[in-house]
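For chain A:
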Amino acid sequence: MNILSLFVLIPVLTITGIVLIKDMRQVKIVASIGMGLQLLLSALLIFLYVSARHAGDTAEMLFIKDIVWFKSLNIHYAVGVDGISVAMIGLTSIVVFAGIFASWELEFLTKEFFISLILLATGVFGFFISIDLFTMFLFYELAVIPMYLLIGIWGSGPKEYSAMKLTLMLMGASALILVGILGIHFNSAPDGGQMSFNILEISRIKIPMKAQYIFFPLTFVGFGVLGALFPFHTWSPDGHSSAPTAVSMLHAGVLMKLGGYGAFRVAMFLMPEAAHELAWIFIILTTISVVYGAFSAIVQKDLKYINAYSSVSHCGLVLFAILMMNQTAMNGAIIQMISHGLMTALFFALIGMIYSRTHTRLINEMGGLMKVIPFLSVCYVIAGLASLGLPGFSGFVAEMTIFAGAFQHPDLFHRIMTIIAITSIVITAVYILRVIAILLLGPATNEHYEHLTDAKWYEKVSTITLISFIVFIGLAPFWLSSMIRGSLQPIISKILALNPF
Partner candidate 1 sequence: MNTGVPLIYFLILAAIMFFAGVYGFLTRRNLITILMSVELILNSVNINFVAYNRYLYPHKLEGFFFSLFVIAVAASEAAVAIAIIINIYRRFTTINVEDVDTMRY
Partner candidate 2 sequence: MVTFTYTVWILLIPFLMFILLGLAGHKLKPKLSGLLGTSGLAVITALSYITAYLYFFQTEKIDGAFQKIIAYNATWLQLTDDLHIDIGVLIDPISVMMLIVITTVSFMVHIYSLGYMKGEKGFERYYAFLSLFSFSMLGLVLSTNIFEMYIFWELVGISSYLLIGFYYQKPSAVKASKKAFIVTRFADMGFLIGILILSFNTKTLDFITLTDPAGPAIAQGSGISFMGLSVMTWSMIFVYMGGVGKSAMFPFHIWLPDAMEGPTPVSALIHAATMVVAGVYLVARMFPIYALAAPAALDVVAYVGAFSSLFAAVIACTQTDIKRVLAYSTISQIGYMMLALGVSGYGGHEGLGYMASMFHLFTHAMFKALLFLGAGAIIHAVHSNYMNDMGGLRKYLPITHITFLIACLTISGIPPFSGFFSKDEILAAAFSHNKILFAIEYAVAGITAFYMFRLYFNIFWGEDTRYEHTPHEAPVTMTIPLIVLAIGAAVSGIIPFNKLVTSDSKAFESEIEWGIAVPSVLIGLLGIGIAYIFYGKKSSLPDRLAATFKYTYKWAYNKFYIDEIYLFITKKIIFRYISEPVAWFDRHIVDGTMNAIATVTQAVSFRIRGFQSGQLQKYVYVFISGAILLAVIFIYLWH
(Lines give C-alpha, C1' and ligand atoms only; values in the text may rest on other atoms or scores of the structure.)
Protein backbone atom coordinates (compact mmCIF):
# COMPACT_ATOMS: atom_id res chain seq x y z
CA MET A 1 0.00 0.00 0.00
CA ASN A 2 1.28 3.37 -0.95
CA ILE A 3 1.75 5.50 2.14
CA LEU A 4 0.03 8.43 0.48
CA SER A 5 -3.15 6.56 -0.24
CA LEU A 6 -3.37 5.88 3.47
CA PHE A 7 -3.98 9.56 3.94
CA VAL A 8 -7.25 9.19 2.13
CA LEU A 9 -7.98 5.75 3.44
CA ILE A 10 -7.70 6.53 7.15
CA PRO A 11 -10.28 9.32 7.10
CA VAL A 12 -12.58 7.15 5.03
CA LEU A 13 -12.21 4.33 7.52
CA THR A 14 -12.79 6.77 10.35
CA ILE A 15 -15.96 7.96 8.71
CA THR A 16 -17.10 4.38 8.26
CA GLY A 17 -16.37 3.74 11.89
CA ILE A 18 -18.36 6.77 12.94
CA VAL A 19 -21.26 5.72 10.77
CA LEU A 20 -21.36 2.34 12.44
CA ILE A 21 -21.25 3.66 15.98
CA LYS A 22 -24.41 4.23 17.93
CA ASP A 23 -23.07 5.90 21.05
CA MET A 24 -22.47 9.61 20.59
CA ARG A 25 -19.58 9.73 23.04
CA GLN A 26 -17.65 7.16 21.15
CA VAL A 27 -17.96 9.19 18.00
CA LYS A 28 -15.53 11.75 19.32
CA ILE A 29 -13.18 9.08 20.50
CA VAL A 30 -13.16 7.35 17.16
CA ALA A 31 -12.72 10.66 15.36
CA SER A 32 -9.81 11.64 17.59
CA ILE A 33 -8.17 8.25 17.25
CA GLY A 34 -8.51 8.38 13.50
CA MET A 35 -7.07 11.85 13.25
CA GLY A 36 -4.42 11.03 15.80
CA LEU A 37 -3.34 8.19 13.55
CA GLN A 38 -3.33 10.61 10.70
CA LEU A 39 -1.05 12.90 12.67
CA LEU A 40 1.33 10.05 13.39
CA LEU A 41 1.21 9.08 9.76
CA SER A 42 2.15 12.61 8.76
CA ALA A 43 5.07 12.49 11.14
CA LEU A 44 6.09 9.21 9.57
CA LEU A 45 5.72 10.67 6.12
CA ILE A 46 7.89 13.64 7.00
CA PHE A 47 10.46 11.31 8.45
CA LEU A 48 10.40 9.03 5.40
CA TYR A 49 10.56 11.98 3.10
CA VAL A 50 13.48 13.62 4.81
CA SER A 51 15.40 10.39 5.06
CA ALA A 52 14.74 9.62 1.42
CA ARG A 53 16.11 12.99 0.50
CA HIS A 54 19.10 12.45 2.72
CA ALA A 55 19.66 9.14 1.04
CA GLY A 56 20.06 11.08 -2.17
CA ASP A 57 16.74 10.55 -3.84
CA THR A 58 16.48 13.52 -6.14
CA ALA A 59 13.25 12.68 -7.91
CA GLU A 60 10.93 15.60 -8.19
CA MET A 61 8.16 13.77 -6.39
CA LEU A 62 8.44 10.84 -4.06
CA PHE A 63 6.15 7.92 -3.24
CA ILE A 64 4.53 8.13 -6.64
CA LYS A 65 1.62 5.86 -7.38
CA ASP A 66 -0.27 5.99 -10.63
CA ILE A 67 -3.45 4.11 -11.46
CA VAL A 68 -5.57 4.78 -14.52
CA TRP A 69 -9.15 5.25 -13.62
CA PHE A 70 -10.68 6.88 -16.62
CA LYS A 71 -8.88 5.74 -19.64
CA SER A 72 -10.54 7.60 -22.48
CA LEU A 73 -9.72 10.98 -20.92
CA ASN A 74 -6.40 9.79 -19.53
CA ILE A 75 -7.40 10.55 -15.98
CA HIS A 76 -5.28 8.87 -13.39
CA TYR A 77 -5.37 8.42 -9.70
CA ALA A 78 -1.85 9.73 -9.40
CA VAL A 79 -0.31 10.64 -6.09
CA GLY A 80 3.11 11.87 -5.14
CA VAL A 81 4.62 14.38 -2.76
CA ASP A 82 7.45 16.83 -2.64
CA GLY A 83 8.57 18.85 0.33
CA ILE A 84 5.81 21.36 -0.12
CA SER A 85 3.00 18.86 -0.08
CA VAL A 86 4.58 17.03 2.81
CA ALA A 87 4.61 20.24 4.78
CA MET A 88 1.02 20.98 3.89
CA ILE A 89 -0.05 17.49 4.84
CA GLY A 90 1.63 17.92 8.18
CA LEU A 91 -0.20 21.19 8.68
CA THR A 92 -3.51 19.64 7.78
CA SER A 93 -3.21 16.77 10.17
CA ILE A 94 -2.23 19.09 13.00
CA VAL A 95 -5.14 21.41 12.41
CA VAL A 96 -7.64 18.61 11.96
CA PHE A 97 -6.41 16.95 15.11
CA ALA A 98 -6.74 20.17 17.05
CA GLY A 99 -10.10 20.82 15.43
CA ILE A 100 -11.51 17.54 16.68
CA PHE A 101 -10.62 18.45 20.21
CA ALA A 102 -11.90 21.98 19.81
CA SER A 103 -15.36 20.63 18.96
CA TRP A 104 -15.45 18.18 21.82
CA GLU A 105 -18.44 19.83 23.43
CA LEU A 106 -20.64 19.70 20.37
CA GLU A 107 -23.99 18.17 21.22
CA PHE A 108 -26.19 18.71 18.22
CA LEU A 109 -26.02 15.98 15.53
CA THR A 110 -22.56 15.00 16.70
CA LYS A 111 -22.20 12.10 14.39
CA GLU A 112 -23.07 13.98 11.26
CA PHE A 113 -20.82 16.81 12.29
CA PHE A 114 -17.76 14.65 12.62
CA ILE A 115 -18.56 12.83 9.40
CA SER A 116 -18.72 16.10 7.49
CA LEU A 117 -15.64 17.41 9.20
CA ILE A 118 -13.57 14.37 8.37
CA LEU A 119 -14.98 14.28 4.88
CA LEU A 120 -13.68 17.80 4.49
CA ALA A 121 -10.33 16.68 5.77
CA THR A 122 -10.33 13.79 3.32
CA GLY A 123 -10.78 16.23 0.49
CA VAL A 124 -7.92 18.36 1.72
CA PHE A 125 -5.54 15.45 2.14
CA GLY A 126 -6.49 14.13 -1.25
CA PHE A 127 -5.86 17.50 -2.77
CA PHE A 128 -2.38 17.74 -1.35
CA ILE A 129 -1.29 14.29 -2.43
CA SER A 130 -2.71 14.39 -5.94
CA ILE A 131 -0.51 15.08 -8.88
CA ASP A 132 -3.22 14.51 -11.40
CA LEU A 133 -5.11 17.71 -12.12
CA PHE A 134 -8.46 16.04 -12.40
CA THR A 135 -8.12 13.99 -9.25
CA MET A 136 -6.93 17.11 -7.53
CA PHE A 137 -10.01 18.97 -8.67
CA LEU A 138 -12.19 16.12 -7.51
CA PHE A 139 -10.74 16.28 -4.03
CA TYR A 140 -11.02 20.02 -4.06
CA GLU A 141 -14.74 19.77 -4.67
CA LEU A 142 -14.97 17.13 -2.00
CA ALA A 143 -13.48 19.60 0.44
CA VAL A 144 -15.72 22.49 -0.51
CA ILE A 145 -19.09 20.76 -0.40
CA PRO A 146 -19.18 19.66 3.28
CA MET A 147 -18.39 23.26 4.13
CA TYR A 148 -21.89 24.26 3.15
CA LEU A 149 -23.45 21.72 5.47
CA LEU A 150 -21.06 22.46 8.30
CA ILE A 151 -21.79 26.15 8.27
CA GLY A 152 -25.43 25.88 7.30
CA ILE A 153 -26.30 23.37 10.00
CA TRP A 154 -23.91 23.92 12.86
CA GLY A 155 -23.16 27.59 12.34
CA SER A 156 -24.38 30.63 14.21
CA GLY A 157 -25.76 33.99 13.25
CA PRO A 158 -26.88 34.42 9.67
CA LYS A 159 -25.57 30.98 8.88
CA GLU A 160 -27.69 30.18 5.83
CA TYR A 161 -26.69 33.41 4.20
CA SER A 162 -23.03 32.91 4.95
CA ALA A 163 -23.02 29.29 3.95
CA MET A 164 -24.72 30.10 0.70
CA LYS A 165 -22.40 32.96 -0.04
CA LEU A 166 -19.31 30.98 0.73
CA THR A 167 -20.39 27.98 -1.26
CA LEU A 168 -21.51 29.99 -4.23
CA MET A 169 -18.29 31.97 -4.38
CA LEU A 170 -16.17 28.89 -4.03
CA MET A 171 -18.25 27.09 -6.60
CA GLY A 172 -17.81 30.00 -8.93
CA ALA A 173 -14.12 29.74 -8.32
CA SER A 174 -14.09 26.06 -8.99
CA ALA A 175 -15.85 26.68 -12.27
CA LEU A 176 -12.90 28.87 -13.22
CA ILE A 177 -10.51 26.23 -12.02
CA LEU A 178 -12.26 23.54 -14.00
CA VAL A 179 -12.05 25.60 -17.15
CA GLY A 180 -8.40 26.28 -16.41
CA ILE A 181 -7.62 22.64 -15.79
CA LEU A 182 -9.37 21.52 -18.93
CA GLY A 183 -7.60 24.25 -20.83
CA ILE A 184 -4.28 23.03 -19.56
CA HIS A 185 -5.24 19.49 -20.38
CA PHE A 186 -6.21 20.23 -23.95
CA ASN A 187 -3.02 22.17 -24.47
CA SER A 188 -0.82 19.62 -22.82
CA ALA A 189 0.20 18.08 -26.09
CA PRO A 190 1.03 20.96 -28.37
CA ASP A 191 2.96 18.70 -30.71
CA GLY A 192 0.34 16.02 -30.85
CA GLY A 193 0.22 12.89 -28.80
CA GLN A 194 -1.58 11.90 -25.67
CA MET A 195 -2.98 14.78 -23.66
CA SER A 196 -2.37 14.53 -19.99
CA PHE A 197 -3.67 15.59 -16.63
CA ASN A 198 -0.49 14.70 -14.83
CA ILE A 199 1.24 17.69 -13.33
CA LEU A 200 4.71 16.28 -13.71
CA GLU A 201 4.20 15.44 -17.33
CA ILE A 202 2.68 18.78 -18.14
CA SER A 203 5.42 20.62 -16.33
CA ARG A 204 7.93 19.18 -18.75
CA ILE A 205 6.33 20.70 -21.79
CA LYS A 206 5.65 24.31 -22.58
CA ILE A 207 2.02 25.15 -22.92
CA PRO A 208 1.51 27.50 -25.87
CA MET A 209 1.64 31.13 -24.84
CA LYS A 210 -1.79 31.93 -26.22
CA ALA A 211 -3.35 29.29 -24.04
CA GLN A 212 -1.33 30.38 -21.06
CA TYR A 213 -2.60 33.94 -21.33
CA ILE A 214 -6.13 32.64 -21.04
CA PHE A 215 -5.74 29.86 -18.55
CA PHE A 216 -3.24 31.36 -16.16
CA PRO A 217 -5.59 34.12 -15.00
CA LEU A 218 -8.44 31.66 -14.81
CA THR A 219 -6.65 29.20 -12.60
CA PHE A 220 -4.93 31.85 -10.56
CA VAL A 221 -8.11 33.75 -9.84
CA GLY A 222 -9.95 30.49 -9.28
CA PHE A 223 -7.55 29.39 -6.62
CA GLY A 224 -7.12 32.97 -5.52
CA VAL A 225 -10.75 33.15 -4.45
CA LEU A 226 -10.09 30.39 -2.00
CA GLY A 227 -6.90 32.15 -0.96
CA ALA A 228 -8.89 35.34 -0.28
CA LEU A 229 -7.56 37.38 -3.15
CA PHE A 230 -8.88 40.90 -3.19
CA PRO A 231 -11.67 41.55 -4.28
CA PHE A 232 -12.93 38.00 -4.01
CA HIS A 233 -12.37 37.68 -0.30
CA THR A 234 -15.73 38.68 1.08
CA TRP A 235 -16.89 35.15 1.68
CA SER A 236 -14.20 34.92 4.28
CA PRO A 237 -15.46 37.31 7.00
CA ASP A 238 -19.05 36.17 6.73
CA GLY A 239 -18.18 32.52 6.40
CA HIS A 240 -15.77 32.53 9.31
CA SER A 241 -18.04 34.44 11.59
CA SER A 242 -20.90 32.03 11.06
CA ALA A 243 -18.94 28.81 11.04
CA PRO A 244 -18.61 26.64 14.13
CA THR A 245 -15.21 26.65 15.79
CA ALA A 246 -13.66 23.58 14.25
CA VAL A 247 -14.87 24.57 10.84
CA SER A 248 -13.39 28.03 11.11
CA MET A 249 -10.15 26.41 12.17
CA LEU A 250 -10.12 24.02 9.28
CA HIS A 251 -11.31 26.55 6.86
CA ALA A 252 -8.91 29.31 7.64
CA GLY A 253 -6.18 26.94 8.66
CA VAL A 254 -6.28 24.52 5.82
CA LEU A 255 -8.89 25.18 3.21
CA MET A 256 -7.61 28.63 2.42
CA LYS A 257 -4.23 27.05 1.89
CA LEU A 258 -5.68 24.99 -0.89
CA GLY A 259 -5.95 28.27 -2.72
CA GLY A 260 -2.32 29.18 -2.23
CA TYR A 261 -1.12 25.68 -2.91
CA GLY A 262 -3.27 25.36 -6.00
CA ALA A 263 -2.20 28.73 -7.32
CA PHE A 264 1.37 27.63 -6.86
CA ARG A 265 1.11 24.06 -8.06
CA VAL A 266 -1.22 24.53 -10.98
CA ALA A 267 -1.10 28.12 -12.10
CA MET A 268 2.53 29.00 -11.45
CA PHE A 269 4.16 25.64 -11.86
CA LEU A 270 2.54 24.75 -15.15
CA MET A 271 2.39 28.17 -16.72
CA PRO A 272 5.41 30.13 -15.50
CA GLU A 273 5.72 32.13 -18.69
CA ALA A 274 2.31 33.67 -18.41
CA ALA A 275 2.84 34.03 -14.68
CA HIS A 276 5.94 36.00 -15.39
CA GLU A 277 4.14 38.27 -17.81
CA LEU A 278 0.97 38.77 -15.84
CA ALA A 279 2.31 38.71 -12.31
CA TRP A 280 2.28 42.47 -11.94
CA ILE A 281 -1.51 42.65 -12.05
CA PHE A 282 -1.86 40.13 -9.32
CA ILE A 283 0.96 41.61 -7.33
CA ILE A 284 -1.00 44.83 -7.16
CA LEU A 285 -4.12 42.96 -6.12
CA THR A 286 -2.35 40.96 -3.47
CA THR A 287 -0.57 44.02 -2.12
CA ILE A 288 -3.97 45.60 -1.75
CA SER A 289 -5.16 42.43 -0.01
CA VAL A 290 -2.32 42.61 2.44
CA VAL A 291 -2.69 46.22 3.46
CA TYR A 292 -6.42 46.48 3.03
CA GLY A 293 -7.16 43.38 5.06
CA ALA A 294 -5.07 44.73 7.87
CA PHE A 295 -6.73 48.14 7.80
CA SER A 296 -10.15 46.57 7.75
CA ALA A 297 -9.29 44.47 10.75
CA ILE A 298 -8.48 47.52 12.86
CA VAL A 299 -12.03 48.73 13.25
CA GLN A 300 -13.87 45.44 13.46
CA LYS A 301 -15.73 44.67 16.63
CA ASP A 302 -16.38 40.99 16.27
CA LEU A 303 -13.46 38.73 17.14
CA LYS A 304 -14.07 36.48 14.20
CA TYR A 305 -14.27 39.36 11.80
CA ILE A 306 -10.97 40.66 13.03
CA ASN A 307 -9.44 37.33 12.45
CA ALA A 308 -11.06 36.86 9.11
CA TYR A 309 -9.66 40.13 7.88
CA SER A 310 -6.30 39.32 9.32
CA SER A 311 -6.50 36.09 7.33
CA VAL A 312 -7.18 38.10 4.24
CA SER A 313 -4.07 40.07 4.94
CA HIS A 314 -1.89 37.07 5.70
CA CYS A 315 -3.16 34.94 2.86
CA GLY A 316 -2.69 37.90 0.58
CA LEU A 317 0.93 37.76 1.60
CA VAL A 318 1.07 34.13 0.52
CA LEU A 319 -0.12 34.89 -2.98
CA PHE A 320 2.04 37.98 -3.05
CA ALA A 321 5.11 35.93 -2.31
CA ILE A 322 4.25 33.24 -4.80
CA LEU A 323 4.01 35.86 -7.49
CA MET A 324 7.49 37.13 -6.72
CA MET A 325 8.71 34.01 -8.45
CA ASN A 326 11.93 33.46 -6.68
CA GLN A 327 12.98 30.68 -4.45
CA THR A 328 13.13 32.62 -1.23
CA ALA A 329 9.82 34.37 -1.57
CA MET A 330 8.08 31.18 -2.59
CA ASN A 331 9.69 29.38 0.27
CA GLY A 332 8.36 32.12 2.49
CA ALA A 333 4.93 31.70 0.96
CA ILE A 334 4.85 28.03 1.83
CA ILE A 335 6.07 28.66 5.35
CA GLN A 336 3.56 31.44 5.66
CA MET A 337 0.81 29.05 4.65
CA ILE A 338 1.84 26.65 7.35
CA SER A 339 2.41 29.31 9.91
CA HIS A 340 -0.81 31.12 9.18
CA GLY A 341 -2.66 27.83 9.17
CA LEU A 342 -1.47 27.04 12.65
CA MET A 343 -1.90 30.53 13.99
CA THR A 344 -5.30 31.18 12.65
CA ALA A 345 -6.51 27.76 13.70
CA LEU A 346 -5.30 28.59 17.16
CA PHE A 347 -7.09 31.92 17.02
CA PHE A 348 -10.35 30.43 15.93
CA ALA A 349 -10.10 27.66 18.48
CA LEU A 350 -9.58 30.23 21.21
CA ILE A 351 -12.34 32.46 19.96
CA GLY A 352 -14.65 29.48 19.99
CA MET A 353 -13.61 28.62 23.52
CA ILE A 354 -14.04 32.18 24.73
CA TYR A 355 -17.38 32.41 22.97
CA SER A 356 -18.63 29.25 24.58
CA ARG A 357 -17.96 30.88 27.93
CA THR A 358 -19.04 34.47 27.42
CA HIS A 359 -21.62 33.93 24.67
CA THR A 360 -20.50 36.99 22.85
CA ARG A 361 -17.85 37.71 20.32
CA LEU A 362 -18.02 41.48 20.47
CA ILE A 363 -14.82 42.73 22.03
CA ASN A 364 -16.50 45.74 23.58
CA GLU A 365 -18.69 43.52 25.69
CA MET A 366 -15.76 41.72 27.21
CA GLY A 367 -12.77 42.90 29.16
CA GLY A 368 -10.22 41.80 31.69
CA LEU A 369 -10.50 38.16 30.76
CA MET A 370 -6.84 37.60 31.63
CA LYS A 371 -7.72 37.50 35.29
CA VAL A 372 -10.64 35.16 34.85
CA ILE A 373 -9.42 32.64 32.30
CA PRO A 374 -5.64 33.00 32.37
CA PHE A 375 -4.81 29.90 30.36
CA LEU A 376 -6.93 30.81 27.40
CA SER A 377 -5.87 34.42 27.63
CA VAL A 378 -2.20 33.60 27.61
CA CYS A 379 -2.79 31.35 24.62
CA TYR A 380 -4.59 34.20 22.93
CA VAL A 381 -1.70 36.52 23.59
CA ILE A 382 0.66 33.93 22.17
CA ALA A 383 -1.49 33.57 19.08
CA GLY A 384 -1.58 37.32 18.76
CA LEU A 385 2.15 37.69 19.09
CA ALA A 386 2.69 34.92 16.58
CA SER A 387 0.32 36.66 14.25
CA LEU A 388 2.10 39.98 14.45
CA GLY A 389 5.32 38.29 13.51
CA LEU A 390 7.26 38.06 16.70
CA PRO A 391 10.55 36.20 16.45
CA GLY A 392 10.37 32.81 18.09
CA PHE A 393 7.06 32.08 16.46
CA SER A 394 6.45 30.78 13.00
CA GLY A 395 4.94 34.00 11.70
CA PHE A 396 8.23 35.82 11.88
CA VAL A 397 10.08 33.17 9.94
CA ALA A 398 7.47 33.22 7.23
CA GLU A 399 7.18 36.95 6.92
CA MET A 400 10.87 37.61 6.97
CA THR A 401 11.51 34.97 4.34
CA ILE A 402 8.86 36.50 2.18
CA PHE A 403 10.09 40.03 2.58
CA ALA A 404 13.71 39.15 2.18
CA GLY A 405 12.90 37.09 -0.88
CA ALA A 406 10.57 39.60 -2.44
CA PHE A 407 13.03 42.38 -1.92
CA GLN A 408 15.71 40.52 -3.82
CA HIS A 409 13.66 40.96 -6.95
CA PRO A 410 15.65 42.96 -9.46
CA ASP A 411 12.63 44.97 -10.48
CA LEU A 412 12.08 48.24 -8.63
CA PHE A 413 8.31 47.82 -8.90
CA HIS A 414 8.46 44.60 -6.96
CA ARG A 415 10.61 46.12 -4.29
CA ILE A 416 8.30 49.08 -3.83
CA MET A 417 5.35 46.71 -3.56
CA THR A 418 7.31 44.80 -0.96
CA ILE A 419 7.79 47.94 1.07
CA ILE A 420 4.07 48.65 0.88
CA ALA A 421 3.38 45.12 2.03
CA ILE A 422 5.84 45.52 4.88
CA THR A 423 3.72 48.30 6.32
CA SER A 424 1.19 45.62 7.15
CA ILE A 425 3.36 44.40 10.00
CA VAL A 426 2.73 47.63 11.84
CA ILE A 427 -0.98 47.62 11.15
CA THR A 428 -1.13 44.02 12.25
CA ALA A 429 0.47 45.00 15.51
CA VAL A 430 -2.13 47.72 15.94
CA TYR A 431 -5.16 45.49 15.61
CA ILE A 432 -3.70 42.57 17.50
CA LEU A 433 -2.69 44.70 20.46
CA ARG A 434 -5.96 46.55 20.35
CA VAL A 435 -7.85 43.31 20.73
CA ILE A 436 -5.56 42.04 23.44
CA ALA A 437 -5.87 45.29 25.32
CA ILE A 438 -9.64 45.46 25.13
CA LEU A 439 -10.40 41.81 25.48
CA LEU A 440 -7.90 40.45 27.92
CA LEU A 441 -6.26 43.26 29.81
CA GLY A 442 -7.62 45.99 31.93
CA PRO A 443 -10.03 45.56 34.82
CA ALA A 444 -12.70 42.90 34.53
CA THR A 445 -15.72 44.91 33.51
CA ASN A 446 -18.55 42.45 33.52
CA GLU A 447 -19.42 40.65 36.73
CA HIS A 448 -21.11 37.90 34.75
CA TYR A 449 -17.75 36.74 33.60
CA GLU A 450 -16.18 36.53 37.01
CA HIS A 451 -16.86 32.87 37.48
CA LEU A 452 -15.89 31.51 34.12
CA THR A 453 -13.94 28.32 34.17
CA ASP A 454 -10.60 28.02 32.50
CA ALA A 455 -9.72 25.55 29.76
CA LYS A 456 -10.81 21.92 30.00
CA TRP A 457 -8.39 19.14 29.17
CA TYR A 458 -9.51 18.73 25.59
CA GLU A 459 -9.23 22.44 25.02
CA LYS A 460 -5.73 22.31 26.38
CA VAL A 461 -4.89 19.47 24.02
CA SER A 462 -6.14 21.51 21.12
CA THR A 463 -4.34 24.72 21.94
CA ILE A 464 -1.12 23.19 23.18
CA THR A 465 -0.80 21.09 20.04
CA LEU A 466 -1.03 24.16 17.89
CA ILE A 467 1.17 26.35 20.05
CA SER A 468 3.92 23.81 20.27
CA PHE A 469 4.13 23.56 16.50
CA ILE A 470 4.07 27.30 16.12
CA VAL A 471 6.92 27.64 18.56
CA PHE A 472 8.78 24.70 17.11
CA ILE A 473 8.77 26.17 13.64
CA GLY A 474 9.55 29.57 15.06
CA LEU A 475 12.58 28.41 16.97
CA ALA A 476 14.00 25.92 14.49
CA PRO A 477 12.87 26.85 11.03
CA PHE A 478 15.91 25.55 9.22
CA TRP A 479 14.77 21.99 8.53
CA LEU A 480 11.37 23.06 7.25
CA SER A 481 12.81 25.82 5.19
CA SER A 482 15.41 23.63 3.59
CA MET A 483 12.90 20.87 2.91
CA ILE A 484 10.76 23.33 1.02
CA ARG A 485 13.69 25.00 -0.68
CA GLY A 486 14.75 21.75 -2.21
CA SER A 487 11.33 21.14 -3.61
CA LEU A 488 11.13 24.58 -5.13
CA GLN A 489 14.14 23.88 -7.28
CA PRO A 490 12.26 22.54 -10.34
CA ILE A 491 10.00 25.50 -10.73
CA ILE A 492 12.79 27.90 -9.99
CA SER A 493 15.00 26.40 -12.63
CA LYS A 494 12.10 26.65 -15.03
CA ILE A 495 11.70 30.31 -14.25
CA LEU A 496 15.40 30.99 -14.33
CA ALA A 497 15.59 29.48 -17.77
CA LEU A 498 12.95 31.94 -18.71
CA ASN A 499 14.34 35.02 -17.15
CA PRO A 500 17.90 34.89 -15.90
CA PHE A 501 18.17 37.52 -13.23
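To be clear about the criterion, a residue touches a chain if its C-beta (ideal position, glycine included) is under 8 Å from a C-beta of that chain, and two chains touch if they have at least 3 such contacts; residues count from 1.
Candidates were picked such that all candidates are chains of the complex that A comes from, given by their letters.
Everything numeric in this text was worked out from a predicted model, so none of it was measured.
Peer 1: Which candidate touches chain A in this complex: 1 or 2?
Peer 2: Candidate touching the shown chain: 2.
Peer 1: For the complex, which residues does chain A have touching candidate 2?
Peer 2: 165, 168-169, 230-231, 233-235, 237-238, 292, 295-296, 298-300, 309, 326-328, 368, 370-371, 385, 388-392, 396-397, 400-401, 403-405, 407-408, 415, 418-419, 422-423, 425-426, 429-430, 433-434, 437, 440-444, 477-478, 481-482, 485
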